[in-house]
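Excluded from the complex is one protein chain; the other protein chains are retained at their positions.
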Amino acid sequence: MSEHASKAVEPARPMLTVNNIEVIYDHVILVLKGVSLAVPQGGIVAILGANGAGKTTTLKAISNLLHAERGEVTKGSIEFNGDRVDRLSPNELVRRGCIQVMEGRHCFGHLSIEENLLTGAFTRRDGNRAIRADLEMIYDYFPRLRQRRSSMAGYTSGGEQQMCAIGRAMMSRPKMILLDEPSMGLAPQVVDEIFEIVKDLNSKQGVSFLVAEQNTNMALKYATYGYIMETGRIVMDGDAASLRDNEDVKEFYLGIGGEGRKSFREVKSYKRRKRWLA
Amino acid sequence: EDSIYVPLFTYRTGPFAGSGTPIANGMHDYLTLLNERDGGIGGVKLIVEECETGYDTKKGLECYESVKPKKPVIVNPWSTGITLPLIPKAAVDKIPVLSMAYGLSASAKGDTFPWIFNPPATYWDGFTQILQYIATQEGGGVEKLKGKKIGYIYLDASFGREPLPLIEQLSKELGFEAKLYPVAAADMQNQSSQWLSVRRDKPDYMILYGWGALNATAVKEAVKTNYPMEKFISIWWPSEDDAKGAGDGAKGFKTLNWHAVGADFPLLADIQKHVVDAGKSQVSGKDKVGQVLYNRGIYNSMLIAEAIRKAQEITGNKVVTGEDVRRGLEGLNIDEARLKEIGLEGFTSAVKLSCADHNGHFSTFVQSWNGTTYEKVSDYIAPLSDKVGPLLDADAKAYAEKNAPWPARSEACDAS
Amino acid sequence: MNAASETLLSVDGVSLSFGGVKAITDVSFDIRKGEIRAIIGPNGAGKTSMLNVVNGFYHPQHGRITYKGKTRPRMRPYQAASQGIARTFQNVALFRGMTTLDNIMVGRTLKMHRGLFWQMLRYGPAMREEIEHRRVVEDIIDFLQIESIRKTPVGKLPYGLQKRVELGRALAMEPELLLLDEPMAGMNIEEKEDMCRYILDLNKHFGTTIALIEHDMGVVMDLSDRVVVLEYGHKIADGTPEVVKADPKVIEAYLGVGH
Amino acid sequence: MFYRETGQFKQSYAADQAVFPILQDRIGLAIILLVAFVVVPLFGNEFLLASVMVPFLILSLGAIGINILVGYTGLLSLGSAAFMGVGAYSAYKLSTIFPGVNILVWILCSGFFAAGVGVLFGLPSLRIKGFYLAVATLAAQFFLQWCFVRISWLYNDNPSGAIEVPARTLFGIAITGPSATPVTRYLVVLAIVVVMTLLASNIVHGRIGRTWMAVRDMDIAAQLMGIRLLPAKLLAFAVSSFYCGVSGALMVFLWLGAAEPSAFDIKLSFLLLFMVIIGGLGSMIGSFFGAALIHILPIVIRMLPEALGLPIAAATVEHLTYLIVGGLIIFFLIVEPHGLARLWQIAKQKLRVWPFPY
Partner (left out) sequence: MLYNIFIDPFVQMAQMPDLLVQTLWEGLVSGVLYALIALGFVLIFKASGVFNFAQGIMVVFSALTLVGFYEKFSAYGFSGHTAAFVALILTAGVMFVLAMLIERVVLRPLVNQPDIILFMATFGITYMLIGFGEMVFGGDPKQMIASELFLPSGSVDVEMLGGMVSFQKIDIAAAVIASVMIAGLALFFQKTRIGRALRAVADSHKAALSVGISLNQIWVIVWFAAGLVALVTGIMWGARSDVSFALEIVALKALPVLVLGGLTSVPGAIVGGLIIGIGEKLGEFYWGPLLGGGIESWFAYAIALLFLLYRPQGLFGDKIIERI
């Protein structure tokens, strides 16, 4: 593993560190088997991995939402800004500046889009004016939301809900956003836009990101650092550029094996996925 | 060691606890007194045990099953719902059932129901007693009821519905007009529409057959509608609390009763001394001793105790069984002299049951609420037995037919 | 693909609105038997609504839908199902409390006929029927390579696998027309490749007609025979992938310059 | 250690589709049946049989009925006690109109009347959902209860207003009425409950059961799979009410012996619903667990002070019972919201991986 190599390129002190955590669902299902990762201050870190690798679980463990699904962190620790946070309530974590955008939207269906966005500002104490300004900012990022601002979120399209969820998280003015599959269900243009927004927030406001993403291409284009997960373990990590050049990653995550990008029609047989470990 | 097991089914919990608690206390304290003061009955200690039914039939039956192995000499279900399933069981299990002025009215017929006792009067008796009282208010006999409008507000369940056939028959015979105001159990505390109808119909008299919160609410609503209280007469279940809630307006509210109110009897003084002051009672205050339902419990236990005594007398055994107590009940004869011995002179009228008559159809009187307590305001009124009798006979017969094969009475009658 | 093959479904001038929101405005297109037809467009363009109209979940205010030569004024969802229209959903709509196997078995409901009486006895005809269909379902499970999660409650599966189970459930209906709403969202390249194979195999070997909504342009362009492009409920282009890809309106509205 | 399925390969889909595919489960079931049919009647005293087991089984049957509706089909109903009442009253009427026919026939037939009424009140379920539907079924509860009071034909104009169970026999042995011994009553109830549980379990494991669960989990998707909601829901109402009806008839005929309309009041509806929830929605065995927790546990608590020789007043015991049962309900929900049945599963799961924690 390239543990020491990663140390060398770490740009700043870590904002978030996850030390060797183990997660169990329902008291019996062991899902994460010792996951460690770090997100530096002002970094964009991607977690990549197949379905069921445990990306979502990792993010939920960090944001303390596991509890609500009868999951539990049984070993290891999580630190945010130098403090242990694995015993905090989710809202306390949001107050400290770490918010998650959950996979699969989870908008408040009975609230209008605008009300949804405003709930994002629940923990903020900096007054109405600032909140309004941010609302405008979100609408500028996602003009589609402005059009639908008074619709009930439950009736909007999948992509609109995804935008709403991301916008809602941004409304809390976080220091760090945990993004779970932000590009899912979004039109290609909007995917580009989202990542541009990520970059924008990162460079202008110094927001750090931890992104779990299937669109590896995109993720590695914008991320500074990446982790690859398989069945509950981190199997590889490295800075984005080195991952992009790794042959295995190319083959399995970027879909550009030796001879460059293939057509989806030409994939001949069902390949068996290569496992690094286990 | 020798003892007689007397279980008491009580309900100190649940929505009817307000009525159940004083009854339970009365029953319990009387029997405890016998143990404390006299060492039981005829020298045999009573084992008095409460089983909490919560006025729930299923729990009541559970109580029954749980006391059955301990050979109880009598059971007091204190709920019509619990009584009914026990009626056929009693003969098989050989445990007499005392359902005092509730339960199945027809069980007064000792020939058909040798094991069931429901003294001192049935709901039908009660209804005719109220009618007669009304008639005397109108200055005469029942013929005075002609042309009168009589309202009947009742719990819309078997208890309240039982008098309906009688009402129908009597209204024809006596020429009064009956107005019915049923109150569903779920609406006990919400009777405004019934009382609106009362306002519309303007009945000359109102008769109440209610239970628990229904009574208290009815009195309040009657006060609210300005119904003249002296014309509002209830069967024997309302307590002091039921009238008190309505404030001064409730003065004049009337109920039937067959025993005195108040603690002014030697026996109750003894209870005060041996039981309450000794901390062996569960009453929450001294003033509770002597209240209507407390004394109802006293009366109930007096019947139990006297039946046991009678059973001892008949059989010559000290430790009696359920079968003996059944005979004791049939031979029950509490005359004035005996009442005086017990320490309850003037508490109630004499009680005498027989093989054929398990009820006695005794007279009751009317008492009136004066703002703090109930006062007796009428003489003892006998029921219209000629009207009620045939109904009872028919019902007992019908019961036996419907429950065929209903066993014929095999228990011999003691000569009395 | 034979361009002249017969039309399976045609949509004529369909308009759908919810209160003030116009989801679809006067859209017409057709799907030919045996083709893979893609529907693309920006978010909120009305793609999902279009599928909902096709299988009778929404009833359009205007326009006609002709399926297998028959026009129905108000198709009910179960009618659509019984005529061979199956679909998957954008927000996975599996029966979360049931296992993978049971979910796929539900897809066979229409093909099973034993009534309450036999079901109650279970042994005998009902069991035979059950086993017969179980065999079909096992084939599907094999095909989709989800053997290992056969008895797992689907609520606990990761998103990607849920999508696969959903496909399996739709396949169990042996559909003639399969509507897929973003079947590959939330999958990585490798899984997408698998999914593409499944779709192509279905299309080729079973001749299933497929209507596909997808935001991954690589997939859409590689798989589909023809593409419809919607924007704000209007159809803005229709044709082969090459034509559509080159259409400036489509580039502006949807693809962006990068693609 | 003992609960391992390793090595138990299924040779056929038939074996795999079995309701109890694992050998140990089948052995366990056999033992339970043996205990229920042989050991309990031999060694149980009257109280155990008459006041614990008979009610427990009857309530379990009712709970299965409700589980079919609430747990499997996801339709919240609070009218189940009334459907039980329909069963009881129709069994009563039938048995008095045709006294010659065996009472068990009528008890089972009463289910059909309940089913019919259930279907009628199930009609709104197509439009109304969730807690709203619960209130619609409350209409059934109160309306039917009102009928039980008002329509005196239903109780043969008995002045007591109650239905009273006539004594009836089967093969010359009294099974209803006062002389039916608790053992006979227990065995009759047990036999009926076992058979009906088996049938219900077959239904829910087959096509119809899957249809119901599909409707429960996502009715829109179910529709698009070709399931017609109304027939599916009405069938669930019918089967569920059938079970409730039989359970109601059994309740009056083999348990209570006589019943007033208030025996079928809203409290019973709630109680049954809670048995199902605490036992485990969508689980047959859960219905039994739930009935045990809600019916047997209070009895045990009530008897404890006496058994331990603690002098606690009956009323206080009752208060404590309420407190403890309430507390336990909350406790179990927190430990496992999916009910005791799931807890049982997890226990088995742990047994499977034992001695490792997971």
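By letter and in written order, the chains are A, B, C and D; residue numbering begins at 1 in each of them.
Here, a contact is a pair of C-beta atoms (placed from the backbone, for glycine too) under 8 Å apart; a residue touches a chain by one contact, two chains touch by 3 or more.
Keep in mind that what you see is a predicted model, and the values were worked out from it rather than measured.
Among B:Gln169, B:Ser192 or B:Asn333, which residue is in contact with the omitted chain in the full complex?
Counting the whole complex, the residue in contact with the absent chain is B:Ser192.
One chain isn't shown here. Among D:Ala136, D:Leu190 or D:Met284, which residue touches it?
Residue touching the absent chain, from the options given: D:Ala136.
Touching the absent chain in the whole complex: find that residue among D:Phe37, D:Phe112, D:Trp146 or D:Trp344.
In the full complex, the listed residue that touches the missing chain is D:Trp146.
Could you pull out which residues of chain A are in touch with the chain that's been left out?
Against the missing chain, chain A presents residues 63, 65, 67-69, 89-95, 99-102, 106-111, 115-116, 118-120, 122-123, 152, 154-155, 168-169, 172.
Spell out, residue by residue, where the missing chain touches chain D.
70, 76, 124, 127-132, 135-136, 138-139, 142-143, 145-146, 149-150, 220-221, 224, 266, 270, 274, 277-278, 281, 315-316, 318-330, 333-334, 337-338
Residue-wise, where is chain B in contact with the chain that is not depicted?
Residues in contact with the chain left out: 12-18, 20-21, 156, 180-190, 192-194, 196-197, 199-200, 212-213, 216-217, 220, 224-226, 241, 244-245, 247, 284.
One rule holds for everything that comes next: only the chains that are shown with their structure count from here on.
Can you give the whole-Å distance between the Cα centres of chain C and chain D?
Each chain's C-alpha centroid was found; their separation is 41 Å.
Distance between chain A and chain D based on Cα centroids, please, to the nearest Å.
47
Roughly how far is chain A from chain B, centre to centre by C-alpha average, rounded to an integer in Å?
75
Which parts of chain A, given as residue numbers and ranges, touch two or more other chains?
Counting only residues that touch two or more other chains, chain A contributes 29.
Show the residues in chain C shared as contacts by 2 or more other chains, in ascending order.
none
Name the touching chain pairs, would you?
Once each pair is checked, the touching ones are A-C, A-D, B-D, C-D.
Can you name the residues of chain C that touch chain A in the complex?
Chain C reaches chain A through residues 18, 21, 41-45, 48, 90-92, 145, 156-161, 182, 185-194, 196-197, 200, 215-219, 222-223, 254-256, 258-259.
Would you pull the chain B residues touching chain D in the complex into a rising list?
Interface residues on the chain B side: 10, 12-13, 49-52, 54, 57-58, 61-62, 65-66, 68-69, 80-81, 84-85, 87-89, 91-93, 104-106, 156-159, 161-162, 165, 184-186, 282, 395, 398-399, 402-405.
Which residues of chain D touch chain C once you look at their complex with the stated criterion?
Contacts found on chain D: 12-14, 16-17, 19, 199, 202-203, 205-211, 213-214, 216-218, 220-228, 235, 239, 282.
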